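Starting off with a structure, shown below.
Excluded from the complex is one protein chain; the other protein chains are retained at their positions.
So that you can tell them apart, the chains are marked A, B, C and D in the order they are listed, and the count of residues begins at 1 in each.
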Amino acid sequence: MPMQSYILLIPLMPLAVFLVLGLFGRKKLAASAGVISTVALLLSAVLAIITAGDYFFSTGKVNGVYQHIIAFKYTWLQFSPGVAIDMGFLIDPISMMMIVIVTFVSLMVHLFSLGYMKGEGRLHAYYAFLSLFTFSMLGLVLSSNIFQLYIFWELVGVSSYLLIGFYFDKPAAVAASKKAFIVTRFADLGFLVGILVLAFNAETLDIGMLIERLTNLQSSWSLAITGASFMGISALTWGLVLVFAGGAGKSAMFPLHIWLPDAMEGPTPVSALIHAATMVVAGVYLVARLFPVFSTDATAMDIVAYVGASSALIAAIIACTQTDIKRVLAYSTMSQIGYMMFALGVSKYGGEQGLGYMASMFHLFTHAFFKSLLFLGAGAVIHMVHSNEMKNMGGLRKLMPVTHTCFLIACLAISGIPLLSGFFSKEEILTAAWHSNKFIYGVALFTSGLTAFYMFRLYFSIFWNKQNNPSPEPDEVKAHNTHGEGTLSMKLPLVILAGMSVLAGFVPFSAYITSDGQPLETHIDLVFSIAPVVLALTGIALAAYLFRYKNERPEKYSGQLGGLYKAAYSKFYIDELYVFITKKIIFNGIGKPAAWIDKNIVDGLMNGAAAATATVASAIKGIQSGKIQNYALYFFAGIAGLTVMVIYLWN
Amino acid sequence: MNLSLLIVWPLLTALAVLCCKGLKQVRTVSFGGAVIQLLLAFFLLMVYWQERTAGNAAEMLFQADSTLYASFNIHYHIGVDGIAVAMILLTAFVVLAGVLVSWDTDTMSKEFFFLLSFLSAGAYGFFISLDLFMLFFFLELAVIPKFLLIGIWGSGKKEYSAMKLALMLMAGSSLVFTGLVGLYFNTGATADGAHSFDLLQIAQMHIPLKAQLLFFPFVFVGFGIFTALFPFHTWVPDGHSSAPTAASMFLAGISMKLGGYGCLRVATYLMPEAAQVYSPYIIVLATIAIIYGAFATMMQQDLKYINAYSSVSHCGFVLLGIGMLTKTSITGAVMQMVSHGLMTALFFAAIGMLYSRTHTRMVNKLGGLLKIIPFISTVFVLAGLCSLGLPGLSGFVAEMTVFMGAWQNPDRLYRLATVLACASIVVTAVYILRAVGQTVMGPVTDSHYNNLSDAKWNERLAAVLLLVGIVAIGVAPFWLNKLVTPGAAIIMEQVNKAVTIK
Amino acid sequence: MLNQFLLLARQELALALIIFILLFIKVGTREWANISLLHLINSLLLVNLAAGFFFPAEGVLFNEMFLTGKLAVLEKNILNLGTLIISWQAYDWLKQHGHVVEFYVLLLSTLMGMFFMISSGNLLMFYLGLELASIPLAAMANFDLHKRKSSEAAMKFVISAAFSSGLLLFGISMLYGTTGTLIFSELPAHLTGSPLQLFALVLLVGGFAFKISAVPFHLWTADVYEGAPVTVTAYLSVISKGASVFVFAAVLYTVFKPLAAAWYPVIFLLGILTMFTGNLFALRQNNIKRLLAFSSIAQAGFMLVGISGSSQAGMASVVYFVLVYIFSNLGAFGVVAVVSALTGKENIADYKGFYKTNPMLAWVMAVSLFSLAGIPPAAGFFGKFFLLIAGAGKGNYTIIVIAALNMIVSLYYYLKVVKTMFIDRHEQEPIETLTIHTYPKLALLVCMAGIILLGFVSAVYEYIFSISAG
Amino acid sequence: MISLTDILFVSTALFFIGMYGLFTRRNIITMLMAVELILNSVNINFVAFNKYLYPEKLDGVFFTLFIIAIAAAEAAVAIAIIINLYRSHQSIDAEDAGEMKF
Partner (left out) sequence: MTAAQIIFYIIAAFILGTAILAVTTRKIFRGAIWLLFSLMGIAGLYFWLEVTFIAAVQVIVYVGGIVVLIIFSIFLTQKSGKEMPKPVGSRSVFALLAVLFGFAFTSLLIYKNGFAAGNAKPFSADVADIGTQMLSTTEHGYVLPFEVVSMLLLAAMVGCIVIAMKEERQVVSSE
């Protein structure tokens, strides 16, 4: 297959860019870094689309079922017979979908950055990191080995760290990058232990083999892993839940979501790429990747579903109260990923039952476009007003017509307005939820209303609602910003993504990506759609009522909501809880005592041994009194003592 | 290949250094010597592969054996297996980098480079020894040069630290000595009826269980002190932080590995049954070292202390890997030794470079250096990333191998230890990112820093050298794995052969 | 008979010859300048040393009063070598001294006493050798005639020695009373282990312990070492102690073989006590001679460990260790002697910054101390290793643990000196750069060569091992 | 009949009397005198053993002779040292000659 020969190139292009820019960028390629990486990525994207097309339309399907193809495999690190980290590429529907999304969104972001980042320092590093991220993300989605996936998982985390901390002289950015890395690291701990559990019992790290062994309920491996239990819970559940914890961390699921809003300190295109479209859905992808195994364990699936649903709801509530536009988007991302997650959680393996799986992937697909569009739009806005705060914005629709239009499309899409992409995927999710869990369906429905509300709150606040504060009047803004709405390279991605946001919903998704690889017949039930659409419209109307024009209502209502508003505005104090745990308990409760013990007790023991020796030495100094007669007495005492001893011992 | 060359060449270098005049000659000679050491090490690797691929399955290659003291049956017996080759490579890397970073040592430079070369001879000797007497000889050989290096060229409370290090390492070697003598007298009938110090011979014999149980703790704890076994690790922070850069690199990079190697090669290999019996205790201590070292690191302000405590934590992985007694975990332990050696040397080199420019190592006094001295800062960040186990760098590979191996041991205590050890990588991330974040990121804290100059060629070369090693392992671990695994397999064979007593 | 006497006792006779040459010089009319005297004596001693290696023969003289063999010859050669080194080192001190001839007469008499002690096959000869080896030493300790400390040291030494020989004699008399013989070869058959014999044994051990300064019979050591001239201290700590150790081991192994079960715990206990006490006291010393005194006590403890092995390896390792110890200790004492003779400084604190001004001397001192501490590659490492292996030969690992513990403690004070020389800076003037005469230089060179080579030239130990059988 | 044991008791008593003197007398000359008592007690032992138990050879007698000779030498050296000590310390009290200690 020709595919296999050039699929390697897809991740290698960005890797090469990373290496070149990383090693030589600072001196020689500072100016051309952006162009180089964009071009390279364009190649990657084209290759990815060709590969995916090739897979979906010709080579992938055998007997109506999409195959899992190992395109390439190399034993990278052999642990023990059968257990090895292989570097390989797994080609299957979701990985093909992902490489398209990743390369495409990344390309858009690169393009956008060309304009957005103009004039910033260290651009070579910026593009190097972006390329590193793209490489890692591609590696992640193509991984054929669960440990390989983990490796790229970590690499993705590091590139995210580097990109969030790109403005490293801003303490907030440094803190945010650190937080993001550490929180996800903490979650990865679960992933790692989960891998250990699964791999130990399945005696393989290969994903295909792992799935095959653990889903065959009669196999010795499956019996072993379900038989072994710890604290009354089977090893399989433990393994899956731990793996899911890793995914939840990366995907900012409650309660591991706290890093995501802070991560908005990074450059906005980065947020669009990493924290909207690609990295944050890695958790969803991970669950999807192991979906056959997950689907054998109801407990794990329930946890996935409830974590997803609660994240979706909580994030949506918080999003309604935030004033930093990127944070609103961040919570919205979290909320949408919550959707995907519970969609997986309510799904089953195969056939009609697997609707949730397909819906989740579908939503992942559409969300990538409209969410990155939202971020890039927000980026364009921020580029314009040099602020993230809503109160510094307003009335921008005249100044930035293209941005405004695109942003509106994205808002409508995410709100689930019919005929836009978000509508289709969300309908599928709600359908799936309806069929398996009414409670989650209720939550999801409510959340979708909230989504429409906060998105339009955002929309109106930015583009309508004349701002009241004296400083930068739109005109002044214009005067200040010679670049106006931005260069073509900034507008082009917006337009393309807007187009995708509209069209993506019409892709016959269920024909290509399903839990078992077999096409699935889906249909939109119009009656079923009424409730969510009405809710969404209500949300939009409410937002318009409150925020379209400057008025006192938002404050009045927020005042009436009182505690709830304040709690939501403070993100339900989860950050504070974390700070308390880390600072008070871990730092002061473990770290400080550990350091203290080391300095005083453990080291004190060593020093104490020395001191004791010195004490003994000075205690016995009196023996050497300088008096000859004392010496003689000791001499005699020695003789007497030894004599007694010898005679005693001899007998 | 004649392995004696590895001892003789550094010694010759040391002697040549003594005959030199002036810093320039001295450093040129020691640089040349170190380069040839590295070439020798690579040559060794090459011929080792050749032999292995040619099907030579002997446990130790390139053996040479001549009687030194017939009456005690002490031999000059040398040879290498994959583990030793890996350690020799590590040593060569670190020594060359050490010479490079101390390029401008202007006080008593002759003595400095002499001691450095002398130390490396000791390390090579240790790794190629197949006779316990020789092994011990080379182990102790290194104590005094370290004392002098810290005492003369060190900083801070150097005298205290130097003395503490010397005494604690001496305590370690004393314990080892006791254990070795005990072993010696329990090696009953060799062919000629005499006791034996020969590693390979002893491995073929069965040391009585009672003797094993008695002497294993001596040997293990003795070597453990070298590799920062809790609670005997306290020389590590003080010693490392007071030492001059090259000495810190050597201490953490190589010297601590002597201990790990000894724990493996002497304690576990020769006393497999005792290793089984004591393995829970080892695990407990190693886990404490890992976790507690990591938490203690979190509270440090001095960069060298940070790295020193993190070394305690990282060397805990070595001991954990050894204590887990699975082939994979032992392989992981060796890989961790190599990885940690390179990584910590790089870290210390970076800290040294920072310190020589800013004259402070306090995290809270530094800031924003990435903008001013990007090369050094990048090196620093990379060392940090390696320390926290970033894939693509060596630390990840080694730690993961240890974890994979550790999990193979199904005992619940071992599992708990493994999980805790895994958890330490989170803490590692916390302190590394804290150090990195405050030091090279953030705003510039001191206007003086704006005038700092970036790394010179020698520093760059040193850093690149170590980075090459780190990346070579991180990106392509299979060669190291392949190098080490047969050795680990032989050790495990020994362990498995021993009747399980637990 | 006479031929045999000349052949077998030639080392003693050579010493006697030198003594008489010196006496003739003294009573002769010609005034000799100190320097030419020293040249002459040093040459004579060198010839004496060289001659010692020729015509080794075994044999018995005077009804077993004098017996010699390869081991005895070697031991005497070792002592000759040590004496020669000491003589070279004493050059700076002696060239201003008014009693050079007398000094050498006394020195060589004591050496002769030790030779007779080594060759003794009879308690009487042993006793006479012992006295010949100690009474003139007391006079030598007083050779810094105008120093208070020197007189005090001599007084302490002579009284202690008299007391200890009184006890020793009481023991010998009891041994004689219970066995009826004084001849070594006849004694074992009569040793039954009766309490009185055991008492006598302890008294005898006490006498030896006094000479090798084992705890608790060591108390004179530090004071005498500190007060006596450096040369005499070196002689006491190395030659006198070495000779006593040789004889001690031989007597225990041959004469008291039947009572091994009785003396083994004694030696064991003494060894432990000696190591601990020596090291603990050494920790707090400020005077370099006193430090070396306590260090030499601790070393004696190690030798006792070797002796307790009671095997061929035990004997060999003890002899080997003494050889190593001669080089190591004399290396250290050589530096102290030079510094003391040229500047009069004897405190450890005076050595601050010593490396800056006298790098070679500082290295010699450091290497010697490392050898004493048992750090490779110095020969002391091998010496101690062998001693301890020999000591553990009976499966007594406790002693190894204790010895190992002591090696840690001892390292501390040795390193303290090294630290003072290499690391510390002197607030005022450090010791100025010293110009050293050829003789001391040669002596230090020999010591260094010995320390560095002895461990690797395994033939030395193997030779000693081969001749210490039985 | 006087048995050997009786004589040995005398010599032993003398031995310990000498020892007592050595322990308690502060004057160094008197300490030396005490040492002479000790040596004499040993002499008695040797002679008595020789005569009573092993009369075939004169081992004990000769030993005694040599001890006497050595005692003389020892005393001479000791007295010389004491005189020298007196010159430098102006005292021969053992308590005064204790500069070097610890």
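Quick notes
The working rule: a contact is a pair of C-beta atoms (placed from the backbone, for glycine too) under 8 Å apart; a residue touches a chain by one contact, two chains touch by 3 or more.
Predicted model, so just to flag it, every value in this text is computed and none were measured.
Of the chains displayed, those contacted by the omitted chain across the entire assembly are A, C, D.
Remark: the omitted chain is touched by one listed residue; of C:69, C:129, C:166 or C:271 this is C:129. Although one chain is not displayed, subunit A still touches it through residues 629-630, 633, 636-637, 640, 643.
Interface with the hidden chain, as seen from subunit C, comprises residues 1, 16, 19, 61-63, 65-66, 98-99, 102, 105-106, 109-110, 112-113, 116, 124-125, 128-129, 131-132, 135-136, 138-140, 142-143, 145-149, 154, 177-178, 194-196, 199. For subunit D, the list of residues touching the undisplayed chain reads 1-10, 12-21, 23-27, 29-30, 32-34, 36-37, 40, 43-44, 47-48, 50-53, 55-58, 61-62, 64-66, 68-77, 79-84, 86-88, 92-93, 95.
Quick note on the criterion: only the chains that are shown with their structure count from here on.
Comparing chain pairs A-C and C-D by the number of C-beta pairs in contact, the larger count belongs to C-D.
As a whole-number value, the distance joining the C-alpha centres of subunit C and subunit D reads 26 Å. Distance between chain centres (mean CA atoms), subunit B to subunit C: 42 Å.
Across the assembly, subunit D contributes residues 22, 31, 97-102 that each touch 2 or more other chains. Listed for subunit A are residues 610, 621, 624, 626, 628, 632, 636, each touching two or more other chains. The part of subunit D that touches subunit C in the complex is made up of residues 8, 15, 18, 22, 28, 31-32, 35, 38-39, 41-42, 45-46, 49, 53-54, 59-60, 62-63, 66-67, 70, 73-74, 77-78, 80-82, 84-85, 87-89, 97-102. Interface residues of subunit C, counted against subunit B in their complex, comprise 313, 316, 370, 375-377, 381, 385-386, 388-389, 392-393, 395, 397, 400-401, 404-405, 407-408, 411-412, 415-416, 418-419, 422-423, 458, 461-462, 465. On subunit B, the positions that touch subunit C within their shared complex are 67-72, 74, 133, 136-138, 140-141, 143-144, 147-148, 151-152, 158-159, 162-163, 166-167, 170-171, 174-175, 177-178, 181-182, 184-185, 214.
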